[in-house]
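Missing here is one protein chain; the remaining ones are kept as they sit in the complex.
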Amino acid sequence: MPELIITKNLDVPGIDSLAVYQQYGGYTALAKALREYQPDALVEMMKVSGLRGRGGAGFPTGLKWSFLAKNNMPRYLCCNSDESEPGTCKDRVLMERMPHRLLEGVIITSYACHVQTAFIYVRGELTRAAEQVEKAVDEAYAAGLLGSNILGSDFSLDVIVHRGAGAYICGEESALMESLEGRRGYPRLKPPFPAVVGLYGGPTVINNCETLATVPAIVAGGAEWYASFGTEKSKGTRIFCLSGQVKNPGNYELPLGVPMRTLIYDEAYGGGILGDRELKAVIPGGSSTFILGADKIDTPLDYESIAAAGSMLGSGGVIVISDETCIVGAIARMSEFYRDESCGKCTPCREGTFWMTEILERLEHGHGEMRDIDLLLDICDNVSGKSFCPLGDAATSCITSGIRLFREEFEYHVTHGHCLTGPGSKQQAHETVQAVGSR
Amino acid sequence: MISEQAKQRMRDLASRYPVARSAVMPSLHIAQLEEGYITAEGLQAVAEAINLTIDDVESIATFYTMYYQRPQGKKIIHVCTSISCYLRNCDALVEHLEQRLQIKRGETTPDGNYSLKTAECIAACSSAPALQVNGEFYEHMTNERADALIDALDQELGIERRV
């Protein structure tokens, strides 16, 4: 069992309270940071640690902090806890079970970045997570860990917990800021980047919840210690959200670079494919990333290797698809998500996701035509790289990679009107596997 | 009715943020808590508290799916139907609930007790299939667990057992 960093002590009863969190060493990293480090030194520490963002793009965290514009506008920190990428369920758990670790990360980061007001943007649907974070913030204020002169230092910080209200796009950093400013969650034009002109026009750091929750451990253990985990370019550990057709789905913290096979098949983790079926495909980083075929099972789970294999590590949501599943239905389902979550600002994404979903649904229901398959690819080409923000691109990845890997299943839907494999296929119709309740 | 306390909370929020406008989302949450959905009065109250036009507030309220535009059941059931839950047969779960509650997805029971909705990924992927009842999570769902859940909710709502 490798060493746990972010999820350490996650299962300790009562660790969501300040008292227990402190018993287990909570807020010592904050004390250390305030006592021993100048803000710039902490930025340097993050650079050395090799920590990269866990929100999706994997941008080096220390570098991001160092980009903050030096002007006299107030600076802000936004913690991105809008977790909504299909296949991703780590931030919710962190917030529900150990909100103080996140908060400690927020405070240290604010200190490092000269921020006086920080926002924790919690996805609206995650009621309990938001309540837990709000409770932690209240406790921290009462204990002098927030507010003026934190722990007797001359650093002061105000934290506001802001709840979303149902919009995937608000996980995109600039849409998140728009939403925080009380507007529709439309992404903003970049440049300027948030580090230069962000929330309320001030230089702004935006980091994912898991990224920030990692910061205290790095301060406590040291940059070199953290960098000793993982690979050359993908350092440290991250939480992989294993879901789909595996025996033991769950959140597993592992060092970056662990082979996908270990995560999916090792008894300590996935334990193999549900119903002992064959692996068909894996979506390695949430539904926005390209589907990988079963042949990629030995790819190490780090940013570079997954990219070389043709996808992205994204949000760490590893979705396992077994040979029991027809890819057409699965892709139609993912496409619906992007259609419903497109903000509507730009034409290709708004209209393209609508049209693609219509075509996928008619293929799924056996009303499609052969030319629909190439039409889908061409629509994807007109959306990808043409839309305003990456959501449009994301909507096409499962379709283009799905057709590339499993074109015959699409064609089968056209010629036969039903699935080639899985419960929707004729030969399987009588032996429908009830996945429900099979854990 | 939007209570005076609720309006006061909205005004307090408007001064809590660096810019008053930021209070529009939390204020809409408050308005919905008071009335169950976003009513004309709710829009008006939020607009007044933050000094926005009602059209402006409407525009925001309709962007975010959690602000309901019409009345909902006392218990709102959201069943996740996104990819990870799909791979764990959430569609069967939805159908089961449709039968049990005698309504289609998107509908509310005539007695106003339940609304059944499908939801997008609710961050419970590794405990799929999952659903939420008024924001509270129920994970690793089976048809049996769903039945037990509805039984418990029926009891809470004081509903006679259906035949």
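A and B are the chain letters, set down in written order, and residue numbers restart from 1 in every chain.
Note that in this section contacts are C-beta pairs under 8 Å (C-beta built on N, C-alpha and C of every residue); 3 or more make two chains touch, one makes a residue touch a chain.
Note that in this section contacts and distances are computed from a predicted model.
Set against the options "Exodeoxyribonuclease 7 small subunit", "NADH-quinone oxidoreductase", "Na(+)/H(+) antiporter subunit A" or "Electron transfer flavoprotein subunit beta", the UniProt name belonging to the omitted chain is "NADH-quinone oxidoreductase". The missing chain, though absent from the display, is touched by one residue of A:245, A:335 or A:353; that residue is A:353.
For the chain left out of this panel, the touching residue among A:245, A:305 or A:342 is A:342. The chain not displayed touches chain A at residues 167, 184, 189, 339-348, 350-355, 358, 362, 375, 379, 381-383, 385-388. On the side of chain B, the interface with the absent chain consists of residues 40, 43, 51-59, 62-63, using the contact rule stated above.
Please note the rule applied: only the chains that are shown with their structure count from here on.
Note for the complex: chain B touches chain A at residues 16-19, 21-26, 28-29, 50, 59-60, 63-67, 78, 81-84, 86-89, 92-93, 119-129, 132, 135-137, 140-145. Across the complex, chain B is touched by residues 74, 83-89, 91-92, 117, 123-128, 160, 162-168, 179-185, 200, 241-245, 249-251, 283, 287, 317, 319-321, 325, 329-330, 333-334, 337, 340-341, 343, 434-437, 439 of chain A.
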